[in-house]
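Only one protein chain is missing; all other protein chains are in place.
By letter and in written order, the chains are A and B; residue numbering begins at 1 in each of them.
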Amino acid sequence: MPPNAIRKLAPALARHAAALALAFVFLVPLAWIVAASLRQPGLPPPRTIQWLPNPPSWANYLAIFNFPSVPLARYALNSLVVASAAVVLTAVTASWTGLAMALAPARWQARLVMFSIALLLVPAGALWLPRFVLFTWLHLIDSYGALLAPALMGSSPLFVLLFYWTYRRLPAELFESAQLDGAGLLTLWWRLALPLSTATLVAVGILTFLLYWSDFVNPLLFLKTPDLYTLPIGISQLKAMDRNNWPLLLAAAVFMTAPTVALFLVVQRFFLGENKLHL
Amino acid sequence: MLAHTPRRLATLALALVLVAGCAPTPTAAPAAAEVSWMVLGDPAETKSFQAVAAAFEALHPGTTVTVITLASEEDEYFTRLGADLAAGTPADVVYMDYRDAGRYYANGAFQSISAQLAASDMIAAGDFYPQALNAFQWEGEQMCIPINISSLVTYYNKDLFDAAGLAYPADDWTWEDLLTTAQALTQDTDGDGVVDQFGLGTAAQLIRVLPFIWQNGGDFVNAAGDALVVDTPQALEALQFFVDLQAKHHVVPGRVEETAQGSQARFENGTLGLFFQSRRVTTAFRSLTAFDWDVAPLPGQAQSATILHSDGLCIPTDAAHPDLAWDLIAFANSVQGQQIMSTTGRTVPSNRGVAESEYFLDPNAKPAHSQVWIDVIPGIRPAPVLREWEEIAEHADEEIERAFYGDGSAEEALQAIIQYAGPRLDE
Partner (left out) sequence: MSASSPRTPTQPAVTAQRWQRQQQAALIGLLLPYVLGALVLVVIPGVLALGLSFSYFDGLSAPSWWGLRNYRMFFIDPLERIAVANSLYFTLLAVPLRVLGALGLALLLRRPGRGVGLYRAAVYLPTVIPDVAYALIWLWVFNPLFGPLNLLLGVLGLPQPAWLADAATAKLVFVFMSLFQIGEGFVVLLAGLQTIPADYADAATVDGAGPVSFFRYITLPLLAPWLILLTVRDLIWSFQYTFTPSLLMTQGDPYHATLFLPLLSFEETFANLRFGMGAAILVVMFACSFALVLAFYAVVRRWTRADAA
């Protein structure tokens, strides 16, 4: 091979090698725990790395649903309901807030950005107890209202800012001409802004789903009826009941993770660029 | 001016909290009576509580008992309880370990039930073992009714004893016997140079050390509970013995081994000879089929002694339905209620009649020597019931752990405990 060609190929090859190594490193913990969850129940812990147990057993995945006082399937359904509602609410409120911010006069934009960043500074932990008192007063305790209240304000200032950044990068004439044609703000949002920000929508959608699917402390504090509990509470109850049964606990962890991974794989082409993972 | 502003702001904030706390909660329509019961426990225990609730509902038609079972993890339980108390909406009946109750007594979170107990025709003080009943008293008042009188005993793996040719622990075995037995059972079973079978498993905690201190003639606090008396050679000797089990003789798993796989899991896997624990693990161990096991009292020294493990049912001061709460508590601790609760095997009933009957001493249920829990009752002593026991125990546990895993000496640990606990005994 002529030396010039090698010099041209070498950086590309190096890049691919590095990327491959990194991908492996990032994926290996998941591979390990899937393998660990397939270990037959009742065996002592393994003495060597098991890339795949021999023979693999799905027994743990059945066992995690067999705790009468921890109805994991029910909890998973509850988590799904809460997370889905939150995604819809958040997509709507965060995007229209971001749009309003982007269309506001420059001075107000700066103030709102500062406001949002200041909000981000408040530690989540500071909010638990005062929110608990507030929700008690509003009779929202033991209902999903307490869990979904943040979704009415975009769930996180970060999501609002993401939309804000996205809409600011769009050419101003786009909005101006539409406004001149008599379009109201909501029409602008629905017809113009949303379709042009699908990548951000998807990103915010996934991040919101993940946020609510894995939320642990808020359900712990705000929910009282076992019928309403969500999946993270169930998993920690399992951990309390059988803390050394790693194959079982990891099966529960995989069960909890699978929907988010599946969701991610389905929509990742929207925001990982043109060369998506072809499935 | 500046000095006043923060105060005003804070006062406003406090006012908001107070207002929120005093906000009227919806009063239930008097049509159906209801009472809520917050419990902590593993699935078997929870089921037994629900059975008690169902039996109570059957006896009181029109009454609904809501059993709240959020957590089988202690931390979450107290998180929820703390939040509920702050909001003024606690359950009507609360399950509480006597060791954790001190702080709640001192803050007035629970109400006294002395009057109800004296007036009740369902239960009477004489029905219960005094060792358990007295552990739930505060400033002369009865605060909760104990549902069990468990204590620390020694579980042992009979198969491992047989394999090593050892005699099972006798009722009067000593510290020396414990050490030699544990040493004989600590082995490297597969010849790879790493110990994989240990003789003894125990948590490195103050409540495990206290029995040893008592057995050696020492004590932790005086009778009045207002002064530390643990700075004695007997107490140090006891602590030294306990700590040496790991730090010197290595018959107990070290820190790394314990982190990788806890002692209880090791016992369940058949790689642990002796295990110090209360009745709470009996239900889990009953499902073990790989080997035979039984229980024996703790080893003794100058005297025999063990530490009380007891949970009770209490009524928060802010409970919405205190009268029904008492009825539920009385029923749960009556002969019938305690019979239901003892079917799980999780409790050593505090009601004498039930404890000394076949409900607890079922010859067909393991362990074969459940009688041990009854026999040791005369020697049962409670951990001190103090307002700050939680923090004292936490700090003491750390110091004991440090010495246990070889990162400090027993004297240092004892002095650190004294330094921390001394100023906190202000009753």
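In this section, a residue touches a chain if its C-beta (ideal position, glycine included) is under 8 Å from a C-beta of that chain, and two chains touch if they have at least 3 such contacts.
Quick caveat: nothing in here was measured; it's all calculated off a predicted structure.
K.L.:
Among A:40, A:57, A:84 or A:214, exactly one should touch the missing chain; which is it?
P.N.:
Selected residue, touching the omitted chain: A:214.
K.L.:
Write down which of B:51, B:86, B:163 or B:184 is the residue touching the left-out chain.
P.N.:
B:86
K.L.:
Among A:149, A:192, A:223 or A:241, which residue is in contact with the omitted chain in the full complex?
P.N.:
Checking the options A:149, A:192, A:223 or A:241, the one contacting the hidden chain is A:149.
K.L.:
List the chain A residues touching the unshown chain?
P.N.:
Output for chain A: 12, 15-16, 18-20, 22-24, 26-27, 29-30, 32-33, 36, 45-50, 93, 96-97, 99-101, 103-104, 112, 115, 117, 119-131, 133-134, 149-150, 152-154, 157-158, 160-161, 165, 169, 179-180, 184-186, 189, 199, 203, 206-207, 210, 213-214, 216-217, 231-232, 235-236, 239, 246, 249-250, 252-254, 256-257, 260-261, 263-265, 268-269, 271-278.
K.L.:
Tell me which stretches of chain B touch the chain missing from the display.
P.N.:
6-7, 9-14, 16-18, 75, 78-79, 82-83, 85-86, 103-104, 107-109, 255-261, 317, 390-391, 398, 402, 407
The definition used in the following text is that only the chains that are shown with their structure count from here on.
K.L.:
Could you tell me the distance, in whole angstrom, between the mean C-alpha positions of chain A and chain B?
P.N.:
40
K.L.:
In the complex of these two chains, what residues of chain B are touching chain A?
P.N.:
Result: residues 17, 20-21, 23, 26, 42-43, 46-47, 68-73, 76, 79-80, 83, 86-89, 260-262, 264-265, 269, 271 of chain B touch chain A.
K.L.:
List the residues on chain A that touch chain B in their complex, please.
P.N.:
Touching chain B: residues 44-45, 67-70, 129-130, 132-134, 136-137, 139, 141, 220-221, 224, 226, 229, 233, 236-237, 239-241, 243-244 of chain A.
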